[in-house]
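For this view, one protein chain was removed and the others were kept in their places.
Coming up: subunit A.
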């Protein structure tokens, strides 16, 4: 049933968010640490279990796939509610700091990707 997939997805997000909040509290900071990432790992783990009695039916899968496909529309809505005026009118300091942070980060991606691949390959060989 479709709702099984949606419910499983909801369970993963709630469990991940809870874990992220608890990690934040343990570290003494007012932020969720990796909640969504933990939820993603949880979903991957649960759906890759191939127990004999437990398998996600095609209908249940479609409950997850629907929300996956809704990702881009949701991001379009997210873009439409950004504080763009705030970003543009925040003055030169904010503008320069934001732009430079992005440019420097972009510039380092090729180098780090190279290192990530190398590390991954080394691990694979061992």
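We adopt the following convention: contacts are C-beta pairs under 8 Å (C-beta built on N, C-alpha and C of every residue); 3 or more make two chains touch, one makes a residue touch a chain; residues count from 1.
Everything that follows uses one rule, which is that contacts and distances are computed from a predicted model.
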Which choice in "(2Fe-2S)-binding protein", "Glycine/D-amino acid oxidase", "YdbS-like PH domain-containing protein" or "Malonate transporter subunit MadM" gives the name that UniProt lists for the one chain left out? "Malonate transporter subunit MadM"
What does the interface between subunit A and the hidden chain look like in terms of residue numbers? 9-10, 12-13, 16-17, 20, 23-24, 27, 29-37, 39-41, 43-44, 47-48, 61, 64-68, 70-88, 90-102, 104-110, 112-113, 115-117, 119-121, 123-124
